[in-house]
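As you look at this complex, bear in mind that one protein chain is not there, while each of the others sits in place.
After this line comes chain A, so read on.
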């Protein structure tokens, strides 16, 4: 959704300004501050610890009488056991999520950036009316209209298919809107020079505008990928057959299964969050920038 959040001046770690007046002389309050922050940070890390611990334990250790801080005998075999488990097609769901995540991101970026550029920079007398057609869709989050979307997709025969998972999500009014706002601020001189040199709109877009906007594209791509990978409601509605499950639907099925294999469930959870934690750690700069610029997630 839209917000109006002032931009972060510098998203690099530790680059923010400090208020001179706020500096306290006393070391006591500083220790207290670090103590409080540290406690909160520990609490925030507990769930991660639990995932790793349980993923590498046996069921007996997980459910045992005495709390074990960490398994004495680390069970790396849980990993292969998970992929050999026939009840939930976990490998297939990982593959589906990867395909959906990548195509969803590439497709959304392509379609929405082109439209955003057209709306921002190509003069056309009805452009404003068309922009309103896009704006109206921002009023209703897509989650709320999953029943109508399912009705349409099922009549196209796309239930339990990859295109059913990907295509309906590509046309995000909000992403288009973000690109339009961004391109409105893109320096005109660069494009005009390109157009004087004989490039068409299309040529100028690909040769000048996109290469000079890679930061913004990266920020939007990171957010789009994360929300695509973590999406649950739509994949649940579409994935009626096991072959079309994404990793989130597979995880959810573990919670409702008759048999509960704790060590497998947590191994699956660990694997499902690992790609995103890595994306997160390496692309954090863009992510923070993107969040601050757009005020959205998922």
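The definition used in the following text is that a contact is a pair of C-beta atoms (placed from the backbone, for glycine too) under 8 Å apart; a residue touches a chain by one contact, two chains touch by 3 or more; residues count from 1.
Going forward, contacts and distances are computed from a predicted model.
Quick one: the chain not pictured, UniProt calls it what, "(2Fe-2S)-binding protein", "Sugar ABC transporter permease", "AAA family ATPase" or "Carbamoyl phosphate synthase small chain"?
In UniProt, the chain that is not shown appears as "Sugar ABC transporter permease".
Of the residues listed, A:100, A:119 or A:221, which one is in contact with the missing chain?
Missing-chain contact among the listed residues: A:119.
Give me the chain A residues in contact with the hidden chain, please.
1-9, 13-14, 16-24, 30, 33-34, 36-37, 40-41, 44-48, 50-51, 54, 62-65, 67, 111-112, 114-115, 117-119, 121-124, 127, 130, 133-135, 137-152, 154-155, 167-168, 170-171, 173, 176-177, 181, 188, 192, 195-196, 198, 200-202, 205, 226, 229-230, 232-233, 236-237, 248, 251-252, 254-256, 260, 262, 265-266, 269, 272-273, 276-277, 279-281, 284, 287-288, 291-292, 295, 297
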